[in-house]
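Single-structure report; data block below.
Here the complex is missing one protein chain, while the rest keep their positions.
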Amino acid sequence: MLTGGVQEGRPAGALTADDLAARVAQFLAGHDPATTDRLAFLHARFDAGLAWVHYPEGLGGLGISRTLQPVADRAFLAAGSPTNHPERNGIGLGMAAPTILACGTAEQKQRWLKPLWTGEEIWCQLFSEPGAGSDLAGLATRAVQDGDDWVVNGQKVWTSSAHMARRALLVARTNPDVPKHQGLTYFALDMRQPGVEVRPLRQATGEAEFNEVFLTDARIPDADRIGGVGDGWQVSNATLMNERVSIGGAALPREGGMIASAARTWREHPELRTPGLHDRLLRLWTDAEVARLAGIRLRQQLAAGQPGPEGSAAKLVFARLNQEISEFEVELAGQAGLLYGDWTMRRPEGANFFGRDPGYRFLRAKGNSIEGGTSEILRNIIAERVLGLPKEPRVDTDVPWKDLPR
Amino acid sequence: MLTGGVQEGRPAGALTADDLAARVAQFLAGHDPATTDRLAFLHARFDAGLAWVHYPEGLGGLGISRTLQPVADRAFLAAGSPTNHPERNGIGLGMAAPTILACGTAEQKQRWLKPLWTGEEIWCQLFSEPGAGSDLAGLATRAVQDGDDWVVNGQKVWTSSAHMARRALLVARTNPDVPKHQGLTYFALDMRQPGVEVRPLRQATGEAEFNEVFLTDARIPDADRIGGVGDGWQVSNATLMNERVSIGGAALPREGGMIASAARTWREHPELRTPGLHDRLLRLWTDAEVARLAGIRLRQQLAAGQPGPEGSAAKLVFARLNQEISEFEVELAGQAGLLYGDWTMRRPEGANFFGRDPGYRFLRAKGNSIEGGTSEILRNIIAERVLGLPKEPRVDTDVPWKDLPR
Amino acid sequence: MSQLTDQRGDPGQQPQASRTAGSLLYGETENELRSAVRSLLDDKSPWPAVRARMESPYSYDTELWHTLAAGVGAAGLLIGEQHGGAGGSFLEAAVVAEELGRALAAVPFLGSAVIATAALSAAGAGDLLAALAGGELTGTLAVPFAAAWSARGDLTVRFDGPQPRDPAGTCRLTGTVSGVADALPAELILVPGDAVPFGLYLVRAGEHGVGKQPLTSLDMTRQLCDLHFDGVLATQIATGPTAERAVAAGLLAGAGMLAAEQLGLAERCLDMTVSYVKERRQFARQVGSFQAIKHRLADLWVAVTQARAAARFAANALAVDYAAADFGAAGFGADAQIAVALAKSTCSDVALRAAQETIQLHGGIGFTWEHPAHQYLKRAKADSIGLGTADAHRSELAWLADLPKAGD
Partner (left out) sequence: MSQLTDQRGDPGQQPQASRTAGSLLYGETENELRSAVRSLLDDKSPWPAVRARMESPYSYDTELWHTLAAGVGAAGLLIGEQHGGAGGSFLEAAVVAEELGRALAAVPFLGSAVIATAALSAAGAGDLLAALAGGELTGTLAVPFAAAWSARGDLTVRFDGPQPRDPAGTCRLTGTVSGVADALPAELILVPGDAVPFGLYLVRAGEHGVGKQPLTSLDMTRQLCDLHFDGVLATQIATGPTAERAVAAGLLAGAGMLAAEQLGLAERCLDMTVSYVKERRQFARQVGSFQAIKHRLADLWVAVTQARAAARFAANALAVDYAAADFGAAGFGADAQIAVALAKSTCSDVALRAAQETIQLHGGIGFTWEHPAHQYLKRAKADSIGLGTADAHRSELAWLADLPKAGD
């Protein structure tokens, strides 16, 4: 219907788009998607550097600009190639992989990145705890060294995919005697061991998208530590930045996202329209379109090598808009907005806003300003890191963790 | 047109309304407004306890409920009596008088209250300083004892009526060596002396409603100190509470106040209406009417002896609504909203929102969330005193004032 | 109990305004009533019980309703003593509604003791009021819960069979009403029917041809159901303007008391959140010591003070008209209509905002099924649609306050 007016900028890299397309064609000539075994195909694609083209050679990439990735993806798609089901491994692809790439050892990259990309190993994230949400650095899960292993005890929460995951990104306290940011260490935990218990965590929508994870003498070889002992805070910040960009930054066409079904209902149901709701819809439609443009601008900045802090803005706006639009949508629905699809406790494979009713979207969207960094924490980050406003007086940064009030 | 639905509750006091009416009638029989000299009439009214009936006997009152005051005022008005021009002495009547009554000595009450009420002595308030706005307790104006006098030096700002005032409520620092709240003392300053220089302070509206006041070796007899040496903070808090109630709490009929001219323009100019503006007007009209009801409820609480903290809420809402309504009104005016009455520097006798153009109201209303306690400070007060939320960590309460960073 | 003006004293100087005089404060009777209702609800309907009930296919709490009826006379609060009720006022009913909102109680107070009761009072149907007064039977007005009182003319069920045979006669009703509140437990169903003339009809739930289809509702503490009538025997209660006034009276009173419920809900959300942020520590500080949180809660408190004034004003205005000798002939007047529109629009927005802040400021825990925050959100959202949205009530104000829309 409407056409979005802006394309992302042209990338600059060692290989041109044409070169890359030629490589894919050559690969496909040697690996017919119709006859090659699915996993074998994915392994070969990884080995050919055509998995994530901006990764280094030898690790599934060609070391070229990430903006060329769509060239490869479109060509593979057009040829009917099997996919790595990225929707099933969002944390693996979106957070674990960049963290491993940035902070892992050469051996870890070799060991983990390939089965991660192929989808053979799903990853999850064990960060938040009941007592450590916004204040992640205050977490209490302990990891104690025992020979070549670490022994882990504690409770984690808000873990999506934990029941399907082979491995987890874990931050644990290895030294309670130093200030809290200094006593953390980052690990990759094998989820298939007796010390790991996963329980579904039911949420406002009625379903359980997340889990609680109880760790009781769970063991991690020291070889699976990511970064140095005591460097867990720095490593986890790298992970969280990727999370925020991935939550707020999806590329959509005009009227994509949450506004789509509100606009559709508006057009299809003239009997629901009121002047007051019209004004609200126009404001929301405008804000959603402008947020989309801001997202395009953000990705252009990233592509041009000007990584700005606008990612935090994008997530703030995304959360607010999802909430306001879904709130509007339920009100627009009127009598139908008083109903709900199903309260049955289920375990979905991820949040899908768009396939369900407005009531679901309304409830689920409330999580958007909490998960992946609350809006309050993002405002702190913007205020301090972008605007350079002074930190508040702090009482928790110079005291050993064990002596903090809880 | 529309009738407001709620009356304030019936007062309970020693005298009934009928008793009071009889007293006024008796007074008027003895003092014919048509033939009695204006000041003589006011003096006699004060002496008869019919000035502010809730004040004690001997100080212009009868010690009865303040809710009976309208009975007296209406009867005097109906008889064509001279008034004390309360609009010219708002700070005197609204702040100085209650402060003197609450904290002054018997001698001060005798000396100051009568000329204050009759309007012979206008009062102003010397609180804020360029470096001490929200943080009033951090003020720097110094008062040093010299025999029976205090000698004052410093600069005050945002002083209305200073150029007309005979006396000022003044807070000054008498001891810089103790923490800031403890080193303040409260005085009544004689404005007619060489050490007091008043300069108009021009504001956003173009006019100068306020003044800067420069104090250079100004002198105050110790007899004019209100409260003990070092008690200035407590005394000034009593004054400020009266200010906030008086700013936020005026009794108006339905569609009184700022909404009146917006609604009138809406009704008289169908050509200016749009659906979007209609929605805004309905929201503002609703909020204004509800704020009016909340004001009535507040006064009912006060009359029933349940003085609640809702006064701060009233001022917050009043400021927000004045700003939003006047902003709306300028937009509604459209092309006419782009004009302004007059930028000439003038010195009005007080803010009159209603007699001027929407542009004036729009600009003047921006001061409502700053003057008499910023909205931010009021939110702090509500959060801490009403909701009992913890104070923030403070760095300025235990240190001698002279050692604070500035 | 005595009527409003007797309690509130002489309005004094302005006799012209005495009809609408009244206090916006809570009187002693109301404070005592509140204590009784609150301790009963704390005892009989704590959050874990509400949560368990939300998961059952039929989520009304009949036992709780009978206890409220017996213990505080909730069922017959607005029914005159001559009909076996408590003879209370809307000021007291509002306090009950506030407490029910606070506690997320799943009882048909709004549908039976407010809406059906006000409709029957306006229709002068004393015998039916007497049936409702004790709470053994409950009633409902068969209109979609989203309907605003201003839509009263459009809320009719079709007649398929013959017309009523005599002025107080019976007839057969066929049709469907979708998403009715408090209809699941109701025995007495009051149906606005489109006979000529328009009429209000009584259908007993046990009659042959009555079907109730429970619905999975956003707010399972006020579970909606579809009502199906298939040639059901119906008795005429009122016709023409009287019937229309009765339906309007029920819906207007319902909207006013729903505003009170929203006020109670908002207050509870604020209390709960203030307590939580005092307890919860992050960064070795109470979360409630962070200024951004403090300011948001201060703003929410301010909003609640506004909602309280509006809700009290509406209760007051309803009480005045309801107590008038000519209520049956006059229904609720313009003052009450303005007051309810102000209250429902204000309280809808404030309750929703309070529930949203509650979820956000509780962080993750408020998003879990185990915590009540999400149920406050669901009820606040459903209440904001029920009996007319804020938007619909503001549109009413445009008419009532002479603020015509563009083009008019």
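Lettered A, B and C in written order, each chain numbered from 1.
Following the convention adopted for this analysis, contacts are C-beta pairs under 8 Å (C-beta built on N, C-alpha and C of every residue); 3 or more make two chains touch, one makes a residue touch a chain.
In this text the structure is predicted, and so the values were computed from the model without any measurement.
Student: Quick one: which of A:316, A:333 or A:404 touches the chain that's been left out?
Tutor: Among A:316, A:333 or A:404, only A:316 touches the chain that is not shown.
Student: Can you tell me which of A:66, A:142, A:202 or A:278 touches the chain that was removed from the display?
Tutor: A:278
Student: Hey, which subunit C residues sit against the chain that's not shown?
Tutor: 290-295
Student: Would you write out the residues of subunit B that touch the absent chain, in ascending order?
Tutor: Looking at subunit B, the ones touching the missing chain are residues 128, 130, 132-135, 138, 157-158, 201-204, 206, 274-277, 323, 327, 330-331, 334-335, 337-343, 359, 362-363, 366-367, 369-371, 374-376, 379, 392, 394-396, 399, 404-406.
Student: List every residue of subunit A that touches the chain not included in the displayed model.
Tutor: Residues touching the hidden chain, for subunit A, are 1-7, 9-10, 17, 70-71, 74, 255, 263, 266-267, 270, 273-275, 277-279, 281-283, 285-287, 289-291, 293-294, 296-297, 300-301, 304, 306, 310, 313, 316-317, 376, 378-380, 382-384, 386-393.
The criterion applied here is as follows: only the chains that are shown with their structure count from here on.
Student: Where the centre means the average of the CA atoms, what chain is farthest from subunit A?
Tutor: Result for the farthest chain: B.
Student: Could you tell me between which two chains the number of C-beta pairs in contact is largest?
Tutor: By number of C-beta pairs in contact, the leading chain pair is B-C.
Student: How big is the gap, in whole Å, between where the Cα atoms of subunit B centre and where those of subunit C centre?
Tutor: 41
Student: Quick one: subunit A and subunit C, Cα centre-to-centre, how many Å?
Tutor: From the centre of subunit A to the centre of subunit C is 43 Å.
Student: Using CA atom averages as chain centres, what separation in Å is found between subunit A and subunit B?
Tutor: Using C-alpha averages as centres, the distance is 54 Å.
Student: Enumerate the residues of subunit A that touch no fewer than two other chains.
Tutor: Residues 275-276, 392, 395 of subunit A each touch two or more of the other chains.
Student: Two or more other chains in contact with one residue: find those residues in subunit C.
Tutor: If we look for residues of subunit C contacting two or more partner chains, we find 285, 290, 293, 394-395, 405.
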